[in-house]
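Shown here: the complex without one of its protein chains, the others still in place.
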Amino acid sequence: MRRSGLRSWHAAALAAVGIAVGVALIGGISTSSAASQAKTVRVAIMTDCKGAFGFGYEPDIGGAEAALARYAHGKAKNKKKPSAGMTGITAGGANIKIVGYGCGNDTVPLAVTETKRLMEQAKADVMIGPLSGDEAVSVANYAKSHPKKTFIIGTAGSQDPTLQIAPKNVFRYHGDGAQWNAGTGEIAYRKLHWRKAAIIMDDYSFGWTSAAGLIADYCAMGGKITKRVFPPLNTTDYAPYIRQLPPPNSVDGYFWVVGGTGTGASLKAYEQAYGKTNPKKFVGNLFFAFLGNFSEVAPRLVGAYVGGFGTSPGLKTKAARAYEGNVAKIFPGLNGGNYADGFVYNYYNAAWALVQGLNKSHGALGAKLQSSLPRTLRPGYQVSGHGVLHLDKNRQAIQDQWPLQIVRKGGKPALTVVGFVPNVTQSFGGLFKKSSPPPGRTQPPCRKLKTPWQGKIRVVKNGVVTKGVIK
Amino acid sequence: MTGFRLPRLNRRQVPLLVVGAAVVFALAYVLLIAQKPPATGGGNWRTTTFGSAVDDPGSFLRIFLDSITFAGALFIVASGFALIFGLMRVVNMAHGAFYLLGGYIAYEIQQAMTGQGFAIPTSQVNTWEWVVPLLVAAPCIAFVGFVTQQGLLRWNQGQELRQALITIAISVIVADQIIAHFPRATSTVAQKFGGNAVSLSWPGWTDRFVNLHVAGVHYSLARLVMLGLGIAVGLALWLWLYRTKTGMVIRAGVDDQKMTSALGINIQRTFAIAFVLGSALAAFGAVVWASQANIAAGQDGQWLLNSLVVVIVGGMGSIFGAAAGAILYAFVLNFSATYLPTAGADCCTQYSIVVTFALIALVLAFRPQGLFGRPG
Partner (left out) sequence: MRWNVLRSSPKTTIERAIGAIALVLAALGPLVFNQYWAHQILIETFLFGIAAASLIFLSAYGGMVSLAQTALFGIAGVILGNLATRGGPGGTSKGLHLGWDPTVALVVAIAMTTAIGLMFGAIAARSIGIYFLMITLTYSVITTYFLGQVTLVSGFSGIGGINRYTPSWIGDLTGHPNRLYYVSLVAAVFTYVLIRYVVRTPFGITLQGVRDEPVRMSSLGYNVPLHRTLAFGFAAFLASLSGVLYVWWSGQIAPGNVDLPETISLLVIAVIGGLARIEGAWLGAFAFIIIQNYVRGFTFPFLGFGGTLFGGSFNTVIGIIFLLIVLISPDGLMGIWDRALAARSRVGRAGPSAEAPARTGG
């Protein structure tokens, strides 16, 4: 009795598998005949939902959708969960359909697979994304061989997509990892009087690129880097890498570019090697302030200076308040209410630029859209040029940057903007070129040079850009 | 037996000699040969960050202690993995996911007791505020382990690969659920959920340096406590396995499951105990390492790998093996990260992890069963 039951169960399982495969096959065949509807723009939002930046999923999607709601009549299905979807989006006479959300894990292979899925299975015409540097490199490579599709990078910090590969259908309305740190090295030199410093950086392209921004600026002033340490990604115990750093009495400070899950771990390892962290001896990149690490870093380093994310938390301008208000209205409480996070802001601007492009192209896609995408934008945290951001000839943003400081507000650690670095270019005044070696463990070398903003970084107090220059 | 085996033994002696020579060279390099980098920069194959142990005994001792304390934490996590494998031949691929879940649960408890969504300064944490999270997290994970074993693994006994695959599926589910629901206690400016990095804090009394009175070294008490906890777990496991009746049953089960069952011993109960304890050790290790470093989505793979390596090198299923594997792994990793040459700024300490795993492959090539494992 039992035996025969088992048999029919197996047959049922087999039949189920067969049906599943059959359905999938039919699905595969039938969708091929579905003609693409006229005047529907298919948009995909690519971000991460796993790995070190998995928490970026809702903030990224929320940023992009907030702009689609504000400028293209979109209605959020769930105000607390952007990934639930959005309906009724129209721009330039076309309906915008969000055909999928990409789920990467900060690695190249999955970014490629997801990009193919979104662009070919979900048949997206435009992608907003991806989230991280290496992913953007692979997306740019993909874009190069798919010129009819358009790619607006979400919030990725690598140089290659717009410097080396630079296909005509890739746009970036925010800075790269080096740009985000512009001005910070100079602050370390002028305000903290660093002359000899060590740097610890994640041993991969974003770590190198981000570090390059700090090194370029600081060395431009005449500072010296005495030691570079590169802990591999996914290091469990940071102790041996911290030991390689010169002890605190032999350097003026440390540039700290350890991210992902390593920021807090490496700082704790430092405390166990050399004792309490002195905020005057630490300058970090965006890992200190954003990307999920603030709660671990901030209590240890109240007073430390931090590079930015292209955003200006607490900036008191009309544009900034308008931007923050727009997001708050659509997705109240998104990203813990921290709308001045590059995850939200950069995706927002990308989607906004897309809406402007579609309005201008009247919903046309491909080359028409690419020539219609705006070469200027008026984003929330742009001040110079009367608030107008320009793209360079590689469709890469020239953007204001805002060095930050960790302070204590109402008894709790918070971020405040201390500097205003106007119109930061990708090239750092000629340091990064198509022909120059890309940022690496020893690139760029520590060299004196003149950055366009040297000596022009303005003091920001209480969210207001003052006339004073940081000395 | 001796007649045809002798020449084979000789052939094996050559690689053994090579390995021996390599070990001797590595020791000599660290102890004597290495040199400090010249003031002008540059250097050669002898140039390391610290120079030899004779030149700079203080740094050598610190790195020695870094290694042995790291081994303590590795051992706590890996001993749970080893226990489960040793008795039941289950390669618990969900060990890393259990670790992660345990760490996050402990984080939530500690935050509920003292926190505001920020990492808590160690000085504000008392012993209870560290112990209670541990006492909540460990049983929680033990329960998850119990359900896994009773519900899914028990009726697939003896099918090693299939059990491993079941635990892989569990790890996928658990890791995804962690991202969906943790961390819950976040500061106002941080994204809730999503599995971002958060950390536990050690109790305040650990936050100081101990003067060792050797070469002027002052060493972190927290790291020494971590070593102490590792040793305590090791001792407790040893007492339990070698000095109690349950332990003897377990060891008998390791040697011969059928025979043990035939003697009328309830091997299933013993299996359940081992799995529950092994899972609880994953949570214990997570509390220790989340206090030492942090806890974040994605570290499940990292700690699964750490456990696998420790157990592979040490010899599968033996507590001594896990200890030996943890020590070897920690020492090679830390010493190669600090004592590989630093000539030319772009070389070579970042290759420590490659060197480490090459050495592990070498160990396995000559002792496939690991250092303390029994063949077969």
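Each chain gets a letter, A and B, in the order it is written, and its residues are counted from 1.
Rule of thumb we're sticking to: a residue touches a chain if its C-beta (ideal position, glycine included) is under 8 Å from a C-beta of that chain, and two chains touch if they have at least 3 such contacts.
Note that this is a predicted model, so its numbers are computed, not measured.
Note that of B:Leu87, B:Ile312 or B:Val332, the residue touching the chain absent from this view is B:Ile312.
Among B:Leu16, B:Ala215 or B:Ala365, the one in contact with the hidden chain is B:Ala365. Within the full complex, the residue among B:Ala106, B:Cys140, B:Ile170 or B:Val198 touching the omitted chain is B:Ile170.
Contact with the undisplayed chain is limited, among A:Thr40, A:Asn95 or A:Gln164, to A:Gln164. Residues touching the missing chain, restricted to chain B, are 89, 91, 93, 152, 156, 159-162, 165-166, 168-173, 175-177, 179-181, 301, 304-305, 308-309, 312, 316, 350-351, 353-354, 357-358, 360-361, 364-365, 368-369 (touch as defined at the top). Of the residues in chain A, those that touch the hidden partner chain are 3, 7, 10-11, 13-14, 17, 20-21, 24, 27-29, 31-32, 49-50, 78, 80-81, 84, 100, 103, 107-110, 112-113, 116-117, 120-121, 123, 133-134, 137-138, 141-142, 144-145, 158, 160, 164-166, 203-205, 232-233, 434-435, 438, 440-441.
Note that in this section only the chains that are shown with their structure count from here on.
For this pair, chain A with chain B, the centres built from the Cα atoms lie 34 Å apart. Chain contact summary for the complex, chain A toward chain B: residues 49-52, 54-59, 105, 203, 228-232, 234, 236-241, 243-244, 260-261, 263-265, 268-269, 272-273, 275, 291-296, 298-300, 335-338, 412-415, 441-442. Those residues of chain B whose C-beta lies close enough to touch chain A in the complex are 49-50, 59, 62-63, 66, 70, 116-121, 176, 179, 186-199, 209, 220, 222-223, 289, 292-294, 296-299, 302-303, 306, 330, 333-335, 337-338, 345-346, 349-350, 352-353.
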